[in-house]
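One protein chain is absent from this view; the other protein chains keep their places.
Right after this comes chain A.
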Amino acid sequence: MSTRMIIRRLGGGLLVLWLVSILTFLLVHLIPGDPAEVIAGENASQADVERIRTELGLDRPVLTQYVTWLSGVLRGDLGHSLFTGKSVVTSIAESAPPTLVITIMAIVLAVLVGVSAGTVAGLTQGSRVDRLVSTLATLGIAMPSFWLAMVLVSIFSLTNPWLPATGYADLGEGFGTWLSHVILPSTALGLATAAELARHTRGCVADVLTRPYVRTARARGASGAWLVRRHILRNAAIPVVTVLGLQAGRLLGGAIVIEAVFGISGLGTLAVNAVLQRNYPVIQGYVLLCAVVVVLLNLIVDLAYGWINPKVRTA
């Protein structure tokens, strides 16, 4: 991918982030009535309301408020929680690690399991392995992640006391401890994506197998792992990467449910509590973070396209 193209994609991403920042900022103003009163709650005194109004700068013109807020955001200041007074950046930084770790592990698991199962199924179409993979994939897509999480807990924590049922441990507490806390949540989160990837990979591999260039490669003496790696997987990967990009954004949302089931206090818990308490600065921070992550993921997917598909590089 040319440098010009990367700059163009980056510019597009920044534009999206800017639009998201406007929407996020307006969140406070979209509340019916006086935001300060709503935020303060029904039993708040007039002094409390005034304090919130000044604190959030709601007494100034909207444009001034936005500029002030945005310049704070750009300096890494997302404001303070309305209830604990803690900086939003600190809250997010504290809650992010478990969520990110579980999401990333879920993606790694989904790619490893989904792509390899899909490749084997696509290469052996109609075989028993293919039918097994296809059935499991349909099952995996159909199962809700919270139900799968409960089944996993019941098998691996309750019936057999192999893995902890709840909680999260930092890597600092030892690799084994960390891994034992991460396995079940990431599996529960990632299996549906693995199933989706398996189905897409299978379809793409089966399609690439019918292409004339695969026949050409075979006519040249290529076979086995050489043929799969150089001629089939690289071409099949192009649509699979698209699906992965879409799924990665979804996984971040899905982590909220998984955190609840496993009693992990991560970003999901932070966001849910903020919404329940109408803790607007925290909600704004969470929405902005999600937007940044999604824009980054899209950029990575675009870069991956260029790396896999030379046609995109020169386009």
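Going forward, a residue touches a chain if its C-beta (ideal position, glycine included) is under 8 Å from a C-beta of that chain, and two chains touch if they have at least 3 such contacts; residues count from 1.
To be clear about the criterion, contacts and distances are computed from a predicted model.
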Name under which UniProt lists the unshown chain, selected from "Molybdopterin synthase catalytic subunit", "4Fe-4S ferredoxin-type domain-containing protein", "ABC transporter ATP-binding protein" or "CcmD family protein": "ABC transporter ATP-binding protein"
Among A:Arg131, A:Arg218 or A:Arg250, residue touching the chain not depicted: A:Arg218
Given A:Ser21, A:Thr103, A:Asn235 or A:Asn298, the one touching the chain that is not displayed: A:Asn235
Touch list for chain A against the chain that is not drawn: 211-213, 215-223, 226, 230-231, 234-235, 308-311, 314
